[in-house]
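Note that this complex is displayed minus one protein chain, with the remaining chains in position.
Chain naming follows the written order as A and B, and within any one chain the residues start at number 1.
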Amino acid sequence: MEGFLANLSLGFITALSLQNLAFCFLGALIGTLIGVLPGVGPIATIAMLLPLTFSFDPVGALIMLAGIYYGAQYGGSTTAILVNIPGEATSVVTTLDGHAMAKQGRAGVALGIAAIGSFVSGTFATLVIAALGAPLTGLALLFGPAEYFSLMVLGLAFAVVLARGSVLKAISMIVVGLLLSTVGTDLETGEERLTLGLAALADGIDFAVLAMGVFGFAEILRNLENPESRDVVKGKIGRLLPSMDDMKQAIAPMLRGMSLGAALGILPGNGAVLGPFASYTLEKKLARDPSRFGRGAIEGVAGPESANNAGAQTAFIPLLTLGIPPNAVMALMVGAMTIHGVIPGPQVMTKNPELFWGMIASMWIGNLMLLVINLPLVGLWVRLLKVPYRLMFPAILIFCCIGIYSINNSPSDVMFTAFFGLFGYALIKFGFEPAPMLLGFVLGRLMEEKFRQALVLSRGNFMTFIDRPVSAGLLLVALIVLVIAVTPAIRRRREEAFQE
Amino acid sequence: MIRLFASLVAVAALCAGTANAQNYPTRPVTLIVPFAAGGPTDIVARIIGENMSKTLGQQIVVENVAGAGGTTGITRGAQARPDGYTLMMGHMGTHGAAPALYPNLRYDPTKDFEPVGLAAGTPILIVAKKDLPPKTLAEFVAYVKANQAKMNEAHAGVGSVSFTTCTMLNSMMGVKVTRVAYRGTGPALNDLIGGQVDYMCDQIVNLAEQIKAGSIKAYAIATEQRSPALPDVPTTKEAGMPDYMVSAWNAVFAPKGTPKDIVAKVNDALVKALDDEGTRKRLLDLGGVIPEKSGRTPEWLGDFVKSEVTRWTPILKAAGVTAN
Partner (left out) sequence: MIRAPQDAAAGVFLILLAIIALWQGADLSAGTLGQIGSGMLPRALAVLTLLCGVTLVVESVLTRGAGLDRWGVRGPVFILGAAVAFALAVRPLGLAVAGPLVVMVSAMASRETRPVETLIFGTVITIFCLLLFKFALNLPIPVAPWLIGY
C-alpha cells in the first residue's frame, strides 16, 4: 500500500511541475480543438502534432501527447454529439443517443454528461492503472487468439442489441460490415481479396474513410433533404449543463460503463473498442423503458462515454508495462516515446519511474483539465450550431476532406469516402442503420485474424474454441446475449403475423 | 491585365520548376516514409531528418504513405518530380525483397532511383518464447529440426521484415514449420510473450526492451558485432550460423533524374547527421547500426541495392511466396 502511495506521490510531484502542467493543459486544449474538427480523429491529430513535441524533454513531451490523445478523444465525442460524425470507432455509439439529444435541444446536457462521465471514469481508470497495472498485464497475456475470437463474437452479439429498428436489418448490416472488412490483402497468403484490382484497396478500407462517408457525408445528404428535422437548435438553447435529475439518471450508467471500459481496455488488441458498445447494450437491457434508446436517452451517452474514456486510459497499461501498443494510436505513442529516447518496455516502470508515474498522474490531471476546458466550451459549441446550415455543411465537408487526406496523404481515400457517402445514402433510403455495420467492420478484421490464427495453432481443430475455458465462457455469454436480443423481436413478429 | 497576370504565373512557374542546386533547398523538403508513423523506419527517418533540417537550413517534412508493404509510398516517390524536394526512405523490404514479393511492382529498385545514402539499419534478432527449452542457437536449430511439425513461427504478415527474414532463416535451417500471420509486430510479440507461438525474427527496435526484461529470449543477432544495446546476445557468427547476416537497412533515395549536385548536398547532410553526437546516441539507444564511412556514398548504396535484390529474389521465390 505504501509503495502505491509513494509511487503516486512521485507521479504527482513530477506532473504538477509548472512546466508539465503547462504541457498537459496545452496538449488537452490543442487536442480538443483539433479533435473537434469533423473528419480529424485522434490518430490524425496525434500524427499531426507529434513533431511539435520534438523539442521538449521526454516527460514533458509525453505528457503533452497524452493530453492531446484525451483531448482528441473528447473532441471526437463532441463532434459525434453535435454533427453525428464519429471521430473514432469508440465514438460511434455516442452518435446514437448523443445526437438525438442534440436534436431535441439538449446538446448542452449531452456534452456536459459526456465531460463529467469522462472525468469520473478517468479518475477510476487512473486508480486502476496505479494499483493494478502490473498484475493486470499478466491477466491480459492469458488471452490467446481463441479467446480474442470469442470476445469478438460477444462484441457482435452486442451489435445486434444496438439496433433501433428491425433486428433482421441490423444483422444484415453487421454481415455487410464483416464483408467489407475482408477487402484487402489476405494475411497468410498475401493474395488480394475483393479489391476490384485497385491498388488503393490493397490494404483494405480505412475505418475513418468508411465512417466519414457513411456517417458524415450521408448525414449531410440527409439533412439537405429534410430541412425541418435538421435544425439542431430549435428555438431556445435550453440548459447548458445537466440538471440534478439528469445526473441522478446518469450516475449508475457511468459507474457501470467505467468498469466495463476499464476491464476491456486492458486487453491488447483493441479491446477498448468494445467498451462503449458493451455499455450501451447493458444500459439498454437494464432500462425500464428500452424504447427510449436511440431517441435521446441520457444513459445512452453517460455509459458509453464513461466506458470510452476508461478504456482509452487503461489501454495505456499494455503500453506502459509491456511496451506493446494495443492499437494504432498507442503505436504512435510508442514511436513518440522511442523518438524521445524512452524505449517502452517492461522496465520503464523501474528504470524511469518519474516517467511512468508522472504519466499516470498527469492522466488524471489531464482529465481534470478536459473538464475545466470543455464545460465552458459547451456554450461555445452549442452557439456554433446556430450557424446557418448552408454555411455549416460546406465547412464540415472541407474539414472532412482535409482530415481524410491527412491520414495517409492519399487523394484516393477522399474518393472512397465520397463513394461510401453514396453507399450510406443508399442505406438510409433502404431503412438500414449504419452503426451495426461499423461495428461489424471494426470487429471483422480482428475476428478473422484471430479465428485463423487459432485454427493454425490448433492445427485445424475447431474444438479449440470450446476446449479453452476462457474462450468457451465468452462464447456462452455471447449466445445468451443473442438470445436475449432476438427473443422480443421474434415474439413481436409472431404477434404481427397473427394479426395479419 | 490578363497578360500581366499570365506572365507573372509563367515567371512563378519557371522559378518553381528550376532546380537550382546552388540555392537548394529554398523550401521544405518532403521525405516520404512508406510506413505508418511510429514504426522503426519512421523513427529513424524522423531522428535523422531533424538533424538534416539543421544542415540544409530547411525543414524535412516526413510524409507517411503506408501501404502494400511500403511499395505504395515508394511508387509515389519514384514518380515524383526529380527536383530534390521529394525524397524517400526505402528499406530492405521495399528495395530488396519487393521484386520477388510483388510481381506487379511498378518500380525497379535498381533503375528508378538515385541512391543518396544509407541511413541507420536495425539488426535482426532470432527470438523465442521464454520457456522454449533450447539455450543456444545450435540447440535451437536442432530442436526446430526435430520438432518441425509442432513448431509455430510468428510473423507480421506477408511482405513484412519479420516474414522475409524468417523465410531465409527457415530455409537455412532446412525446416518447414507452421507460420502464423499477425497483423503487425505488436500482436505477434504479444503472443510470443504469452507463449502462444514459439519463435520469431524481428528488428531490434521492437524487441530490445522485452529481451532485457526477460519476457522473451534471444538466441542471436544477425550482425558482424554484438549490439551495445544487448551486449549479452551472441552474433550469428559466434553462435555458429555465420551465413545468416541480415539487417533491416534503411536508406534515402531520390527519384531518377535528380541532379547529381543536389544528391551530393543531401548525402552530405545525411553524413553529417550520422556523425552528430546527439543523433548517434538516439540511434544507438534504439539498437540501430550506423554505417561505416565507406558505406555512406551514393555509389555504395547503388551497388548494395543490386546485391540485395539478387540475394532475396531466389530465397523468396524458392519459398513460393508472393504477395498476390
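We adopt the following convention: a contact is a pair of C-beta atoms (placed from the backbone, for glycine too) under 8 Å apart; a residue touches a chain by one contact, two chains touch by 3 or more.
No experiment lies behind these values; they were computed from the predicted model shown.
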Where the missing chain makes contact, among the chains that are shown: A, B
Listed residues A:77, A:352, A:417 or A:464, member touching the removed chain: A:417
Positions on chain B contacted by the hidden chain, ascending: 9, 12-13, 15-17, 27-28, 30, 59, 61-63, 85
Chain A residues touching the omitted chain (full complex): 34, 48-49, 51-52, 168-169, 171-172, 175-176, 178-179, 182, 186, 188-189, 191, 193-194, 196, 217, 220-221, 224-225, 388-391, 393-395, 397-402, 405-406, 409, 411-412, 414-415, 417-419, 421-422, 425-426, 429-432, 448, 451-452, 455, 459-460, 462, 493, 496-497, 500
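Note that in this section only the chains that are shown with their structure count from here on.
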Partner chain B, residues of chain A touching it in the complex: 47, 50-51, 54, 141-145, 185, 187-192, 199, 202-203, 268-269, 318, 322-326, 328, 331-336, 338-339, 341, 343-348, 408-410, 445, 449, 452-453, 456-457, 459
Chain A-touching residues of chain B, taken from the complex the two chains share: 36-39, 42-43, 46-47, 50, 62-68, 72, 101, 152, 157-159, 178-184, 186-187, 189-191, 193-194, 196-197, 205, 208-210, 212-213, 215, 281-282, 285-286, 321-324
